[in-house]
Every structure is written in structure tokens, then in C-alpha cells.
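Every protein chain of the complex appears in place save one, which is left out.
Entry: chain A
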């Protein structure tokens, strides 16, 4: 398949959403919006024959290729990919673990800036997603809304007058929209306020998921906030619930906690983040969870002005590029776990010493 030949260029670059800019980017890593859509004239994926799946994939591909701005879009046949390549796309957040592990015809279309991707034959026929750096749901919505309009012009969607966009799972019906904001909340974790904050919000309709949460030996301090319901609220109301109500509150709590730490504990804090940077600089072998843990501390240190020779964009990129499939793509061969730990340490050092430009590897 010809589209795979320059897969390695994807490995060297990184998505726009990792650039570490945008509103509130000291705390908000990224905003993601996804829409679930289905073709009107096919059963949902579970009840599709192999012919149906092939036919959906071919139809969608042909219609997308006929779209005006198609030429820059990379269309990847997931069925044809190696295990490492699939894992790579998962780490990159361009596809879901489900579609990576599934069987049969399935694909993903990715724009050059990796701002959006369209999965074909996931749980729904189409899963359209847009990623944005920082907290900027309106910009993400504008992109996905227009992409959805263009796809809708070419593809007949399953839509019901009363229930809206029809989806395989009733938890997605209506708007088919899921907004997810990824937050970095180290100070709320250190001050042990994180659970209290979420409980005090008393919000129905949002799901908060802690990634590497409190009490863990290696805590990455990342939390994801998403809307839970999709029916009975407009897209704007759902964006506003997450982006204007819930997330700004959490940001405010995190800022207060950071200010408190700086005031009460400046030396300990400075020591802690400097040691973290020291380990990333000097370790000869390092696991991905340890890497997460120390990168998280360094990220906070940079945002609090305690470390000044590292860019947030570099740290964001390192979170992704030090994951197993990325390391293997960068090295162009399969690596065992202990080899990866060595390569990861060396990769971190080369990048943190500022010796390499953005796309360089060796």
C-alpha cells in the first residue's frame, strides 16, 4: 500500500495539538471533539456482513476522495498495517484501541496537521474527531462542524426526526458528540484535593477520569473531563457545559493549589522538579511510567517558572514520542521492553539537552 511508505515522516512530526499553546495551555493539554455518524443504508457494524464492511469502506473512501480538499489527506487502510503501526496510531490518538484491535475492513483518514481524523468502521461507520491544543472548543467545533457538513454532502447519514443522528449505542444518539478535555492537575494531586474538587462539583452529565491518579507511585496527574449525555442538549450547550462551566472551575482550583505550593513550599517544590529533570537527563534506562511521572513534574516546573530551559511543546511531544510504538518507529525496528527502556533514556537526553531540532532523530 503506497500510503504507508512515508509513515516514518509521521513518526518524526507531531500533531498540532501537542504544540503546547492555546488558551489555558499551562493546565489544559488538549481539547477533543468527536462525532459518531452512520450511513443510512447499511446495518450498524455489529450486524454488517464482510461485504457490507468492504462496501462502506469503499463508498466512504470514494466520496472523501471526491471532496475538494482531499488531496492533502492521508487515507490509511488499518487492516493492512503491522501491529506496531496500529499501536503507533493509537499512541498518536489518531485511532482508538478498539479499531486497532478489530477485524475486517477499516480505515482512517488523517489531515496533514493531524488536527482531525475520520475513522471508518469503528463502532459506528464514521467517527470524526478533532484535536486542539489548549482549551479551545469553539475552534475545534468550527473545524468538525464544517468537516461534518462536507461529509454529509457526500454521504447519506442515518438520521431520525426525533432521535437525531442514529448510533450503534444508545449512549451516543442525538448529537453523537463527545467533548473531552485533557487536564494536567499536579498541584491538586500533591495537595490531595483532587477527589474533593470533583466531588464538590456535583455535576451530573460529565465524566471525570483520572489517568494515573492519586496515591500511585508514579503519578502523571492527568485527568479527562467529558460530557456524558448526547441527547436533548444542543452541541453548543454540551460544549458550554464542559468548556465554560466545568473545566474553568477545575482550572481555577489547580491555579490556587499551584499558588499555594509556590508560596508555602517553594524550596521543596523546586527541589522536586529539578530532581525530576535531573533523572530524565541522566538515566540510562527508564520505563514509560517513570517517564510520565517525571515529565509531569517537569511540565509543572516549567509552567511555574522554576525551570526555564525546556519548552512545554517539547514535554508534550516527549509524552507521546517515548511510548513503545513511537520508539520502535523512530528506530525502524521492533524493540523488546528492556531495549526500549535504554532507547527511551537516550531519546529523552538527546531532546532535553536541546541538541536536536524538531524532526531530527539521531
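As a working rule, a contact is a pair of C-beta atoms (placed from the backbone, for glycine too) under 8 Å apart; a residue touches a chain by one contact, two chains touch by 3 or more; residues count from 1.
In this section, contacts and distances are computed from a predicted model.
One chain of the assembly is not displayed; among "UvrB/uvrC motif protein", "ABC transporter permease subunit", "Copper resistance protein B" or "LuxR family two component transcriptional regulator", its UniProt protein name is "UvrB/uvrC motif protein". One of A:88, A:198, A:294 or A:319 touches the chain omitted from the figure, and that residue is A:198. For the chain left out of this panel, the touching residue among A:72, A:103 or A:161 is A:161.
Among A:90, A:120, A:286 or A:310, the one in contact with the hidden chain is A:90. Contact between chain A and the unshown chain involves residues 38, 40-44, 46-47, 49, 51-52, 55, 90, 96-98, 123, 145, 148-149, 152-153, 156-166, 168-175, 177-178, 180, 195, 198-199, 202-218, 224, 226, 228-237, 240-241, 287-289.
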